[in-house]
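Note that this complex is displayed minus one protein chain, with the remaining chains in position.
As written, the chain order gives the labels A and B, with residue 1 at the start of each chain.
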Amino acid sequence: MTEESPNRALHDIGGIARFRCTPVEHDEAPPDAFGKKVDAIRQILAQKKMMTVDELRRGIESIPEDEYFALGYYERWLRSIAALMVEKGVIRQEDLA
Amino acid sequence: MAAPPSGASLALLDKLVAALNARGLVNEAEIAERQAITDRASPEIGARMVARAWTDPDYYALLMRDGKAAAEAMGASMAGAPELGVLENTPKQHHLVVCTLCSCYPRALLGYPPGWYKSFAYRSRAVREPRAVLAEWGTQLADDVEIRVVDSTADYRWMVLPMRPAGTEGWSEEKLAAIVTRDALVGVAVPRAA
Partner (left out) sequence: MSAAPETAAPRFAPGTRVRVKDDWPETRGPCHIRTPHYVRGRMGQVVRPLGAFPNPEDLAFARPAPRRQLYHVLFDQPPIWDEGKAGDTVMVEIFEHWLEEA
């Protein structure tokens, strides 16, 4: 793979040149309180059949590129969950303003 | 260390919880309960599964046949979790697990994935230069060992069954479990008898 496909989606990052020279930071810390709360909300909404993990991923994958790489892991989850709940009419956009 | 969430994200979380709570969908007690369940999952159960598989042929057979059942037999809470597949290392083959598309991880068994597993660098590099990534962990494999990278893309979650190191003959299951780290269950490290 000398050339990366221009069609590749943002999140589909296996082997891409961008991270070739980035050492893997050995970050062992558990999620912070924010991350654990977002994680728990996702599990509860999934359990209540209000969203699937595939919908969560689709929402994460549709975050614009500059934000995708700037946001933290659970921040991306939160953005996706909030957008999904609005998309499904569970809550209103105004609730989040 | 990951950067802390922005003020905007903290505010968004509060508003989301309030909006869901107002509709009777999610409350703080449920969140705390769910978090407590997630906090209980830990690599220790995975380590005990490996130690049992090293010492009990029947358990080894169960582990290779049905990972979820084998996890439940050791006390893990696997209800509603995806399938658990087990990748057995051999003298000629070493497995390394990554999720290049997101961060699929056997979390029902091992708990929250560590930061590095979710990092862009690990997701991107493990699949292309696994030996360089292993070297960053101080893990050197013999030249005749083939690496099989497992990209966790769909409905299974994968756990590595590492090889039992030499020098552990006669060890108790408990002592064996103590040398099986979370990193060994992902494949970035191998257990040592030291």
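Basically, contacts are C-beta pairs under 8 Å (C-beta built on N, C-alpha and C of every residue); 3 or more make two chains touch, one makes a residue touch a chain.
Remember, it's a predicted structure, so these values are computed and weren't measured experimentally.
Residue B:66 is the one among B:30, B:66 or B:88 that touches the chain not shown.
The chain omitted from view is touched by exactly one of B:30, B:88, B:129 or B:173, namely B:129. Summarising the interface, chain B meets the missing chain with residues 65-69, 83, 85, 100-101, 127-131, 146-156. Residues 1-2, 4-5, 7-9, 12, 14-15, 52, 54-55, 57-58, 61-62, 88 of chain A touch the missing chain (whole complex, contact as defined above).
Just so it is clear, only the chains that are shown with their structure count from here on.
The touching residues of chain A, counted against chain B in their complex, run 11-16, 18-20, 22-32, 34-41, 43-45, 47-48, 50, 57, 60, 69, 71-75, 78-79, 81-82, 85, 90-92, 95-97.
Partner chain A is touched in their complex by these residues of chain B: 1-6, 9-10, 12-13, 15-20, 22-23, 25-26, 30-32, 34-35, 38-39, 80, 98, 100-103, 111-112, 114-116, 118-125, 127-129, 133, 136, 151.
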